[in-house]
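With one protein chain withheld, the remaining protein chains of the complex are depicted in position.
As written, the chains take the letters A and B, and residue 1 is the first residue of each chain.
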């Protein structure tokens, strides 16, 4: 099978991962997003591009925040949105994932936005739709297990391009629990594809996966070294469930070694920007002085995220 | 009181049960549905027939799947939809069912889609609206206890008519847990009204209710006998909670006696169709080879279900 994300005309058919997506496609998404940033600023925040289309938010794992961003993006494109918390429904009645998918496709769905705790679930769904010739339905991965979170990766690319203009001379550091982070994985693939010459991963050895060097990433366990002269810092959320596990001593201990403080931020370039996918743990991975400081672009990330999702959805709907 | 489902002009006012609905009304619903099948195929899947109408999905019993079909049907008719899970709300504050209904009616609701674990709840609501002269609100039964599931019955009639053209020379078998099935009850009333000459019920004696013969149904406990030369097979879902009860030995045992396998299907007419209301228990009531086979029309049922619900809603809204 060729890249299941592209149709035979090379257009985006599904968005599952940034891994393997050509730079031209990423650039086209970012350019399309730029045209949508203005829509959310208007008096009437709506364009009719997806009028009469049916978007299903299939959240097998609960995430109000991510679901909300897709719901807003859909509504601003004039689509009809149906929210489904699948954990609470058919899954409990023993129906298989693919039966649920076939059922919803038979309702003439146009798009599935899929969040799932299992890595690979959105790919499985897209592959099934291709195999069963149900090409009218497009899949967007809204986060699957530790695998990928491509729209988060894309909004991070958008934010970096917005503030740094181009990717070709940047050093970008990703800090924290790289091991469990689908955001980190999507960011690494996006940054590499866009031509960022130096991507760094910073974290305790227990939270760094193997294979980073092979992906072209420089690994640091010492944060002060890792932040030296970087242009962009992407902080990752430390999941609560890790804090009391065997992988980490404690939240306070973590903050001491890997929390982003004003002092540490001073090691980066003076115009470095600070990003975070949210929700933040203030005082765990990031100091409030940094989160609310002049270099933080965390809220613009959210704003751009709506435009990026509108771009992906409208491109898929038009494919 | 005359038939509470029809207004004084003989038009559909509420849809509570197929029992007692004239053939002319059923036929009109199916014909109207036929005109909506095309809408879901269009680029813009929307007609403005219910623009500015307020539809309330009142689900006293959770059912994401059924709620979704009504939500899509409403949105494709351009209605505004409000989803209410009543179990989690006022009911817990001790408010009576009819106070809740009066309240929502006072918000100028146009339609209540009611799902309730208690048989008779939608009838009670419709009767109350008639008694209190609140005729602007229409009730659709989306499944009540063991009593009725009329839109499922109607979509089954639609599917049968679609594949078999007319009802007048068919043998239809309904297989499984007839005793607890509101689908079976609505199907039997629909098939009888539409003039199907032979309706069969097949199942273990413990899952067959009394009185089937009086409804004109032929009863079989042996599946091989019951399937002989039938045109249509309607498989019922075996509810998990029955499988470990006193009524049934085990899921495996059930499959051995009443699961629809390719071998058993071969006993029916060569062009027999296989239906199922979903969600399916593969390997319990139906073999995957049959569920995914050429004679299964289970996914078309879902597609037709949207059109049938659009037909019922638009007819009620116009009454």
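Note that in this section a contact is a pair of C-beta atoms (placed from the backbone, for glycine too) under 8 Å apart; a residue touches a chain by one contact, two chains touch by 3 or more.
For clarity, every value in this text was computed on a predicted model and none was experimentally measured.
Undergrad: Which residue from A:82, A:275 or A:306 sits in contact with the chain not drawn here?
TA: A:306
Undergrad: Sort through A:103, A:151, A:186 or A:281 and give me the one touching the missing partner chain.
TA: Here the residue in touch with the unshown chain is A:281.
Undergrad: Of B:12, B:39, B:84 or B:140, which sits in contact with the chain we cannot see?
TA: Answering carefully, the residue with contact to the hidden chain is B:84.
Undergrad: In terms of residues, what is the contact footprint of the unshown chain on chain A?
TA: Those residues of chain A that touch the unshown chain are 40-46, 62-65, 68-69, 71-72, 75-76, 240, 278-282, 299-300, 302-303, 305-306.
Undergrad: Spell out the interface residues on chain B facing the chain that's missing from view.
TA: Touching the chain left out of view, chain B contributes residues 51-54, 80, 82, 84-86, 88-90, 93-96, 99-100, 102-108.
Following the convention adopted for this analysis, only the chains that are shown with their structure count from here on.
Undergrad: Taking each chain's centre as its mean C-alpha position, how far apart are chain A and chain B in Å?
TA: 41
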